[in-house]
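Here it is, the structure, as structure tokens.
A single protein chain has been removed from this complex, and every other one stays in its place.
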């Protein structure tokens, strides 16, 4: 039985390589059939904004890549309710079907996985 | 640098035979790329190539085998979207070869 891995993505999409690296780990894990979860925390929740226009910064479209997660078998997708609320995003539509979790549910989520990596 | 001659134009390929400039792709280019791999493109191949291109359009990345199979199965059914069928069509390496013939970058999440 493969070990399950929770990837915690907490960088904004345009601040550096962190957001893309977290996504690449999740996609690679999914491609190899590992049980993968992905949690958006802190500034990572900005990745879910559906109003992004990445071409403006001449960067690859991270939000389009995010949509591929279910195709890679990564369907356990979560976001911190608190991180959304802190940023005034609680009512914003998300570009991805993610489950909103409060702090204690996140703690329980981390507990359920064999391994965790935070980027 | 490797080049591929298609209809009088010389197109640049990377060391693995993928198009360097995605805009160079055309149906004639696909035929020429397939020839290099010893494949003669049938209607079955084309159906998959167009789907791989639509995967790239939608997600901005080339699929690894697993998502490729899943995507094909979702779009046109599991009779075609399964590893047996795709391995048969693309010499046992569907993700790499389909991306190559469809003029897309090499999939990054593939061994």
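Chains: A and B, in written order; residue numbering restarts at 1 for each.
Note that in this section a contact is a pair of C-beta atoms (placed from the backbone, for glycine too) under 8 Å apart; a residue touches a chain by one contact, two chains touch by 3 or more.
The rule is simple: contacts and distances are computed from a predicted model.
*Asks:* For the chain that is missing from this picture, which UniProt protein name fits: "tRNA 2-thiouridine synthesizing protein B", "Peptide/nickel transport system permease protein", "Ferredoxin-NADP reductase" or "Cytochrome bc1 complex cytochrome c subunit"?
*Replies:* The correct option from "tRNA 2-thiouridine synthesizing protein B", "Peptide/nickel transport system permease protein", "Ferredoxin-NADP reductase" or "Cytochrome bc1 complex cytochrome c subunit" is "tRNA 2-thiouridine synthesizing protein B", the UniProt name of the unshown chain.
*Asks:* Which of the chains on display does the removed chain touch in the whole complex?
*Replies:* Across the whole assembly, the hidden chain touches A.
*Asks:* Which one, A:34, A:62, A:96 or A:119, makes contact with the chain that was left out?
*Replies:* Checking each option in A:34, A:62, A:96 or A:119, the one touching the absent chain turns out to be A:119.
*Asks:* Touching the absent chain in the whole complex: find that residue among A:31, A:48, A:76 or A:106.
*Replies:* Spelled out, the listed residue whose C-beta touches the missing chain is A:106.
*Asks:* Even though one chain is hidden, which residues of chain A still touch it in the full complex?
*Replies:* Residues in contact with the chain left out: 8, 10, 18, 41-42, 82-83, 103, 106-108, 110-119.
The working rule: only the chains that are shown with their structure count from here on.
*Asks:* For chain A versus chain B, what separation do you get between their C-alpha means, in angstrom?
*Replies:* Between these chains, centre-to-centre, one finds 28 Å.
*Asks:* With touch defined as at the start, can you tell me which chain A residues reach chain B in the complex?
*Replies:* 24, 27-28, 30-33, 60-61, 64-65, 67-68, 71-73
*Asks:* Per the contact definition, I'd like the list of chain B residues that touch chain A in the complex.
*Replies:* 55, 58-61, 63-67, 70-71, 108-110
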